[in-house]
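Note that one protein chain is taken out, while the other chains of the complex remain in position.
Here the chain labels run A, B and C in written order, and each chain numbers its own residues starting at 1.
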Amino acid sequence: MQGALSIGVIGYGYWGPNIVRNFHGLDSVKSLFVCDLRSDACCAAKKNFPSVQTTTDVNTILSSPDIDAVAVITPVFTHYDLAKKALENGKHVFVEKPFTSTVAQAEELIELAEKKHLQIMVDHTFLFTGAVRKIRELVDKNVLGDLYYYDSMRVNLGLFQHDVNVIWDLAPHDLSIMDYVIDEKPEAISAHGKPHFSKRLEDVAFITVFFGNNIIAHFNVSWISPVKVRTTLIGGEKSMVVWNDLDADEKIRVYDKGVKVTNRKGVYDLLVSYRSGDIWAPKIQQNEALKEEAQYFIDCILQDKRPINDGHAGLRVVRMMEASTRSIHDEGKPVKLRG
Amino acid sequence: MQGALSIGVIGYGYWGPNIVRNFHGLDSVKSLFVCDLRSDACCAAKKNFPSVQTTTDVNTILSSPDIDAVAVITPVFTHYDLAKKALENGKHVFVEKPFTSTVAQAEELIELAEKKHLQIMVDHTFLFTGAVRKIRELVDKNVLGDLYYYDSMRVNLGLFQHDVNVIWDLAPHDLSIMDYVIDEKPEAISAHGKPHFSKRLEDVAFITVFFGNNIIAHFNVSWISPVKVRTTLIGGEKSMVVWNDLDADEKIRVYDKGVKVTNRKGVYDLLVSYRSGDIWAPKIQQNEALKEEAQYFIDCILQDKRPINDGHAGLRVVRMMEASTRSIHDEGKPVKLRG
Amino acid sequence: MQGALSIGVIGYGYWGPNIVRNFHGLDSVKSLFVCDLRSDACCAAKKNFPSVQTTTDVNTILSSPDIDAVAVITPVFTHYDLAKKALENGKHVFVEKPFTSTVAQAEELIELAEKKHLQIMVDHTFLFTGAVRKIRELVDKNVLGDLYYYDSMRVNLGLFQHDVNVIWDLAPHDLSIMDYVIDEKPEAISAHGKPHFSKRLEDVAFITVFFGNNIIAHFNVSWISPVKVRTTLIGGEKSMVVWNDLDADEKIRVYDKGVKVTNRKGVYDLLVSYRSGDIWAPKIQQNEALKEEAQYFIDCILQDKRPINDGHAGLRVVRMMEASTRSIHDEGKPVKLRG
Partner (left out) sequence: MQGALSIGVIGYGYWGPNIVRNFHGLDSVKSLFVCDLRSDACCAAKKNFPSVQTTTDVNTILSSPDIDAVAVITPVFTHYDLAKKALENGKHVFVEKPFTSTVAQAEELIELAEKKHLQIMVDHTFLFTGAVRKIRELVDKNVLGDLYYYDSMRVNLGLFQHDVNVIWDLAPHDLSIMDYVIDEKPEAISAHGKPHFSKRLEDVAFITVFFGNNIIAHFNVSWISPVKVRTTLIGGEKSMVVWNDLDADEKIRVYDKGVKVTNRKGVYDLLVSYRSGDIWAPKIQQNEALKEEAQYFIDCILQDKRPINDGHAGLRVVRMMEASTRSIHDEGKPVKLRG
């Protein structure tokens, strides 16, 4: 394999055009194919990117010897089939989030890719934003100290999905970010939710993730909020972070605030000391996350290195969502996370 | 009993001075007694309000024939004993929130008060704010339509309590407001939380309340947030409310936004219509809630009318908190709410 | 002339691509020509819009019998020459703001266009935004009552221009909006400013506009503010408007607040009554202003109707800026506005 790849993109709906645009802009992509079952989507792709080749036949993409890697940008229930065929035909795969519909599917795809020495990358785009990288850097440098909690809210008057609930739609973002930021294994998950407009698709949901140590994580996702909120609080002993993704200029603020137990003789002798100092909004790199992710996918293939958002990362997120769904149906009973 | 009452206030710590100041300002209070075990607290009361009579002996208050009503402004674990004695001695009681430590205590006090034809009022101060009254008015006038959810966040870098967890400290506010705003009986409650600094007192907690109908309620309370948040979202079919209690000028915003199912043939035929119109910040009455509540307590006694925040209201909140505590200790398993 | 026009766009720098994109999307544009002196700009135009014809020779555009109207999207010092030639050659003109460098140039172009029965439209894009239309509607419907003041702030860490000062760069927006919203003739203008980085180009400036009646208008423009502010306050007797153009969801707020003199016997008897009621954020139409403006330009030509942003509107703005410049150089002395 040389210094440039040919990519086939399956699915040119809501997200597909962004994927095509970003692969299209890379020097290391030598040719680009787009497949969509709807011929008008193919026309649109051709109009926007005259140099791409389009087809309505997915097998053209999956079997073409000219294609090195396939990007699966389709509804989640189709990911497994498409990714599996691509891998079987020797192609690396880039899969839209969430990776698969079930843990079993994810495990099978990982095994298949490893056997065939192929790469899987799951499109956890947020990991490539300046904001998430900065948070990870702050955690890595121990600016926060021991972590206490991760509390995220992602709500708005949303686009209803017809095949997945609000957790499968919105939570992959936050669960993948938490998975990247917190270097600990979650042990159990509990979730609650309510479908207001259909029998089975929750439009409001709350997820709590338990870790073995001191950390608790919580996720509030909704399609029916009048206001858009994209805020995550991360608390540690040494400092705390507020990430407001809607703030154009100060997405990340680091609060030199903390709580520390200075004496623990007993409940009534518990001495807690507070600290409240400066607030700091580090400059965040302004990049297009998806462009960096696309380049990273190519680089991982060419240099044979494992992506941070590989199949295992995708699997961990799917495992948490599968457990969330089970917990919701079991009235919030916690579900253990093995693996 | 004539048109003015004598009030005895037990407890002159953090909240007591506010209670004394507000009863002190009322024409319908003819004399005011203050009791605190600490003599310096009594001195402080005497200095601030020269006309009050002070004592360090609680029985003076509880047994004085000159006192018509007793305000119990002490730690929650003492509420039951003090209120019981006051009622037994024929005095009306005003009890700081939360009403009692247990459901059984609350039930016993209610029964005792009813037997003796005495009033119990629980200090759910927020019910007397302009903001909560406006929300109740909007719900009563069906401005929101059928309710979908109630989602509240009350977090800050807080004052740790040594005898109760963050739920018993902060959630009585929100649970009493929800109880007042939503005219439905909650059926079950599930809660999660984490103690980071002591063995048993959670400093971060999440509560979910289930109703028989379409409504789900959620409460996020924390003592260890770097930022202070006091926000409640209430969503209904016709419109949605955002209550930001930290906004000086626009605490309540009504969003003419909604979601409506227009066709429900099946999941894939589900047609959801969105509506997005004007936003409206109604003028909120600027009052001192506690002053109105104090006057209302007197009025309820003199006119023998049952307060909205009577013992039953207090009991409903205690029941939800007791269930929350049980749920936390049972890994979030939902606890049914009877009664 | 039939139901579709051919447009030639001169200048494909910062703003030109937006003009081309919007004319390109219109059914009533049958062909589109782009001219830029730099051949790489022509290549970029060709690449983005394969159907446009490009040239580096401006006379091709100005003299082509196939072109009905010319859009002049070049630095302001070139507007007069280019627009004049276009008009002389019988072409309607669309001119980037500010219209011209001097009042005299603007007057000459207007006269020329009227003699030749051609249209001039000046690109006061903001007049086509939902926000400005809503403000105009509120004024027209007398929601504000008699106007008291117009106070605008447009500051940020800006792109320095090499040929004009911050007034000529930023104030055309605000002056054209004020001109559209306030149906009164300004009588005089005073301005102050400071050049910090060059000898003569102010990077911070303040403009005050006087009207014969009760109204005063004020403009604060800066290229060297650390924060971006785009806020305009408009006060009237009956209500007041705050327009924050950076607010995604609530750009316009109408405050039911007012001040009214109820007795004017003398200074010490002056009785002023305040009113403070609801706040209301009307839904703003979400359109692409430039697209509507482009369509409106075509419509005005085809239907021979005079645009709201015609040469006279452009002239009024240029007159205010020319007076501002004179006032700055005369230490803020007010300059009368004739015409």
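To be clear about the criterion, a contact is a pair of C-beta atoms (placed from the backbone, for glycine too) under 8 Å apart; a residue touches a chain by one contact, two chains touch by 3 or more.
Computed from a predicted model, the values in this text were never measured in an experiment.
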Residue of C:Asp27, C:Asp40 or C:Glu331 touching the missing chain in the full complex: C:Glu331
Contact residue for the chain not shown (choose from C:Lys46, C:His218, C:Lys291 or C:Arg326): C:His218
Positions on chain A contacted by the hidden chain, ascending: 249-250, 256, 276-283
Touch list for chain C against the chain that is not drawn: 148-149, 151, 153, 155, 157, 160, 162-163, 188, 190, 192-194, 196-201, 203-204, 206, 208, 210, 214-216, 218, 220, 222-227, 233, 235, 239-242, 255, 257, 259, 261, 264, 267-268, 270, 272, 274, 276, 331-334
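As a convention for this text, only the chains that are shown with their structure count from here on.
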Central chain (by mean CA position): A
Averaged-CA centre spacing for the pair chain C and chain B, given as whole angstrom: 54
Touching two or more other chains - residues of chain C: 249
